[in-house]
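With one protein chain withheld, the remaining protein chains of the complex are depicted in position.
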Amino acid sequence: MENKKAKKRSMTMEVCQRLARNKMAMLGLAILVVLVLCAVFADVIADYETKVVAQNIANRLKGPSAEHWFGTDEFGRDIFARIIHGSRVSLVVGLISVSVSLILGGILGAFAGFYGGRVDNVIMRVMDIFLAVPSTLLAMTIVAALGSSLVNVMLAIGVSGIPTYARIVRAAVMSVKDQEFVEASRAIGATNVTTIFREIIPNCLAPIIVQATLSVAGAILSTASLSFIGLGVQPPDPEWGAMLSGGRNFLRDAVHLTLFPGLAIVITILALNLLGDGLRDALDPRLKQ
Amino acid sequence: MHKYVIKRLIMLIPVVIGVSFLVFFIMSLAPGDTARTILGEDAPIEAIEALNEELGLNDPVLIRYGRYMVGLAHGDLGTSYKSGRSVFTEVMSRFPDTLKLAFWGMIFAVVLSIPIGIISATKQYSLIDSVSMVFALLGVATPNFWLGLMLIIGFSLHLRWFPSGGSEGWKALVLPVITLGTGCMANITRTTRSSMLEVIRQDYIRTAKAKGVGYRSVIYKHALKNALIPVVTVIGLQFGSLLGGAVLTEAVFSWPGVGTYLVNSIKAKDTPAVLGCVIIFSICFSIVNLCVDILYAYIDPRIKSKYK
Partner (left out) sequence: MAEHDSKYTLEIKDLEVQFKTVDGVVKAVNGIDLAIEKGKTLGLVGETGAGKTTTALSILRLVPDPPGKITGGTITLEGKDLFSYSEKEMETIRGSQVSMIFQDPMTSLNPVMTVGDQIAEVIQLHEKIDPKEALEKAKAMLEMVGIPGNRGTEYPHQFSGGMKQRVIIAMALVCNPHLLIADEPTTALDVTIQAQVLDLMQKLREKYGTSMLMITHDLGIVAEVCDNVSIMYAGRIVEHGTLEDIFNSTSHPYTEGLFGSLPNIENRNEQLKPIPGLMPDPTDLPPGCAFHPRCKYCKDICKSRVPAVTKLSDTHLVACLAYEEGTGVTLGGGDNE
């Protein structure tokens, strides 16, 4: 038992070392750390009430300056402050919606893979139907039905991600379920549920971690998309996609309204993708080399 | 093969039924009173009741769904609450424009991505590889609606090369197609590269070289067909995001397609119109996936022999 633990720890170490050697992944991680810090200390960097939502018509559509690094928007609000606070929304939506997909999809996939037969068939056919609707459209439909709000956006994006995880977990469960250590744990009297959680889930973590990192990026993108067409976060709350949507009317004279929120999205997604790719390579050394 | 295609076409039916039920069910969760939305806040209660009765909105979900499906079987997607016209006609009149956008977007993506992916893989770690991989990474990370806005700023507001909206002529097509296709292109490039890298390490590539096959022939005759198998899968999957992306691209460029109609319908709470759009898009996606599966069998004899 000790031995097994030690082995596990050293494997984690090895993965971390491989990841640390990947410069691009480390760049992604560094950007993410900065972003998370921005999100956590957003209130310290810029006060919400006075800088982010308070309108100041005298100051409207000002270009970047020492006072307003990224300029001001059509209501005279500081774009830098709004982007910083917007990172909160993006990261929270990203994490929560992916957790929703992961938990629901994971449970469905685990049951489908573990029990096989009819259970598997029914679950996976339902998943197929979900997959037949392009996920952005599915999310739009859900938000359209439930109404535009942050919670509904998270729910919509979370639900549209369920099939992905159901498939990953199902495949992983099927590939490990007949291996000896699982049979061994059943042989010593573990129930199905404990087997699923104790033995199978830890053994299919690798693809899930990779997918989760990449889906946080996808979720942030979807949130911005929904907000952009007016179905997501409602003004005056700062959200990158909503800011872009607002800036559309000033493309000719005030590019900074659309430029900076867009760059914020690009950098965030890029960082997550770099980290996700790095994790995939680190967890599957076969691919590299 | 014919049998397989027919079988797959028949299998589309339960998918359409499932999808329409899913979307119908989601839309039926919508709070608020449709009749009130149509008639306005000030409408008298009696009028609202009457309209609800007329539209059959007082019946349970399953009955309404059943009625809807009977209509669907006859190619009837219901009547738009907003315009009072047939949703099918409304969607179909806009469909060719969306299809045009999606088709050229996909062509743009595929035509550029596959050669770039191959060159990157065969010249791994070279300058050209690094440059294309940076672009691919940026392409995946860039939201298409933002790219669209940036293209408008650069190419229509400043350079005045292309219009920023409308759908008249090939010039109007250029920016929307780049906007829509870039994300797909980036994804397909990355897949082509990694798949090619995987394939050129395979034993059968070494066998081909040991036979005396020349370098170009090894890459284009032996490696490419094998490498395309995962690429075709990704192209099929990307088509789904292309349809989603079309909605946003249409919004940016005021493209008069199904996407714009969908967004307007969602805002107007025009349930039958939303349902119709999503169902049409999903059927379209399913048909593309069917084509991908057939193409798959064409490329890979191992899959083909399963269907015989």
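Think of it as A and B in the order they're written, each chain with its own count starting at 1.
As a convention for this text, a residue touches a chain if its C-beta (ideal position, glycine included) is under 8 Å from a C-beta of that chain, and two chains touch if they have at least 3 such contacts.
Since the model is a prediction, treat every value here as computed from it, not as a measurement.
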item: Touch partners, limited to displayed chains, of the chain removed from view; value: B
item: Candidate in contact with the missing chain, chosen from B:Ala208, B:Val234, B:Ile266 or B:Val288; value: B:Ala208
item: Listed residues B:Thr79, B:Thr98, B:Thr142 or B:Asn226, member touching the removed chain; value: B:Asn226
item: Residue numbers in subunit B that touch the chain omitted from display; value: 202-204, 206-215, 222, 225-226, 299-302, 305
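Simple rule for what comes next: only the chains that are shown with their structure count from here on.
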item: Geometric centre distance via CA averages, subunit B-subunit A, whole Å; value: 22
item: Partner subunit A, residues of subunit B touching it in the complex; value: 14-15, 18-19, 22-23, 26-31, 137-138, 140-143, 145-146, 149-150, 152-153, 157, 194, 198, 240-241, 243-245, 247-248, 251-252, 262-263, 266-267, 269, 274, 278, 281-282, 285-286
item: Subunit B partner contacts - residues on subunit A that touch it in the complex; value: 125-126, 128-130, 132-138, 140-142, 144-147, 217, 221, 224-225, 228-231, 241, 244, 247-248, 251-252, 255, 258-259, 262, 265-267, 269-270, 273-274, 287
